[in-house]
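Presented below is the structure to which this report refers.
Shown here: the complex without one of its protein chains, the others still in place.
And now, chain A:
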């Protein structure tokens, strides 16, 4: 059940009605309804994986309590590692086993030893990377005594399985979401209104920007050997907007839907393409994942404390692991590695936190410099996205090489029966709208709300791509 499907358009109002009109007596009834709705939502993908979700939830719930109750450090450690190993074990089997097995076999084959790996014929359970990380952060926080264990199974289950965030995040923290589910929610008109605006804007990003860009990006990436330099550059830009529109659009819808139920989720995107350097980009892109890795990997590894080599090591570890989190493919690992290479000079020169303030432009030289740095950062991210999108590293390298060797900058007719330049105007308008609203969560709320909503709805139904339907990219992670 996709957020932009008819099924969800029916599901959401039903749950909303039941939540506020039937199950609104206590927080327990509210939570019980949301759990039932969430499990139904998840079972629409594949009911068999519901068992995995329930098991994972129960494991973290139980081990969390045991860690808290543990009288000796040894016992606490036992439950802690049990949870970590089982969680990562599931992730490893479903997501990474085939990758490691075939990579190991390739390695042996390259040394002359013959090896044929035993591969598992399993489907990746939707959202496993997200709900596993929910559970991990919860158990780690209990182990380090940052939070108390949750004894109410329904409340805890809701934290893990809450349907707006279940399949593609944002990756929530127990410290943020659990306190909200522990109290009865009262209806708040302003919050619900914000939710509607965020849902509509998320749909604009998904069906108008992401899905339209996807048809062009696919036509270019899938036939890159016949494309000229201009098309290849545009292909990288289109993919940059595809993945941004797709994932941030999903996040906006998730946050908006959650607001309808009175629950705030963590903000996941903050106009990342207006970043002035890569460090700022990573503070604005997939914020819940970046901060997760910062808190549960980078800082425990020593963070930016220690010597220069420690900093370099830790930087590469978190970026490469972050890349690997996205999928079991070398292209994601290289994507993470490239971002680490981008990030490193900023870290080493201690300038990774220099762009923390809001961007204010005036008619002066400094503002021109800011604009250039935004463009430069966008260019760097586009280069990295080529690796993220390409099927293999070789394809990515050849794609980039061809940009420089082809040197033709003509309009080209693509396989999707469109000219390569046709989307530029739409992207330009989208960038302008986002730029003018960069200090807000989304551009639709505020003054002339109904007019802006009407324009957004017009954009969705008139400019959206529906026939060439695409599922959300991040569902595969």
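Convention: contacts are C-beta pairs under 8 Å (C-beta built on N, C-alpha and C of every residue); 3 or more make two chains touch, one makes a residue touch a chain; residues count from 1.
Keep this in mind: contacts and distances are computed from a predicted model.
For the chain of the complex excluded from view, the name given in UniProt is "SGNH/GDSL hydrolase family protein" [choices: "Aliphatic amidase expression-regulating protein", "SGNH/GDSL hydrolase family protein", "ATP-grasp domain-containing protein" or "ABC transporter ATP-binding protein"]. Touching the chain that is not shown, out of A:196, A:233 or A:398: A:196 (per the contact rule at the top). Remark: the omitted chain is touched by one listed residue; of A:11, A:96 or A:463 this is A:463. Think of the hidden chain as still there; on chain A it touches residues 20, 187, 189, 192-193, 196, 418, 422, 450, 453-454, 457-458, 461-468.
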